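The complex appears here without one of its protein chains, the remainder shown in place.
For chain A:
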Amino acid sequence: RVFNHLNIQLRIVSCILGQTNNECKKQCNEMSSVCLSVYVCVCALSSSGSKVLVHFVNQSGVKTSVFVTEGETLLDVVIKKNLDISSFGACEGTLACSTCHLIFEESVYDKLEPIVDEEVDMLDLAYGLTKTSRLGCQVSVEHWMDGMTVHVPQEINDQQGKQEAVSSK
């Protein structure tokens, strides 16, 4: 919460879990570098499940970093954290579309749970498919993913090209 009227330059960064995790503190410091504000870094809204740091890069190249709970799918994360990624998860995680398509770093991709035919079937229709692509609704966050970065395909200005890239009926 921001207490603008206090006119006090106060920077309190206090993690309610008492974590002294450097990443956590760095994040909080970046947030609270605006003057006249008091920030309390709330790292965990639930006491169960450990927190994993994931960086999301959206279609315009904008990066957002969030702490996510182990066990959630990456689709859950995008929806719950209301990340600014356009048109994500149209079928709500039922393997009936490819809009939760995410591109992983190779080292992370190689360690993901094996992909099943039904996921490949939908992934094959995704715009901007790469060798390290997966559907976000099929990937659950695990502790070892801490610090990973996932991309969605970058927006291209050529709208005609984008339309042609999507498969037809």
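Criterion: a residue touches a chain if its C-beta (ideal position, glycine included) is under 8 Å from a C-beta of that chain, and two chains touch if they have at least 3 such contacts; residues count from 1.
Simple rule for what comes next: contacts and distances are computed from a predicted model.
Participant: When you check the chain that is not on display against UniProt, which of "RCC1-like G exchanging factor-like protein", "Cell cycle control protein", "NADPH:adrenodoxin oxidoreductase, mitochondrial" or "Ribonuclease P/MRP protein subunit POP5" does it turn out to be?
Facilitator: "NADPH:adrenodoxin oxidoreductase, mitochondrial"
Participant: Considering the entire assembly, which residues of chain A contact the chain that has been omitted?
Facilitator: 86-87, 90-92, 94-99, 117-118, 120-122, 124-125, 127, 159, 162-163, 166-169
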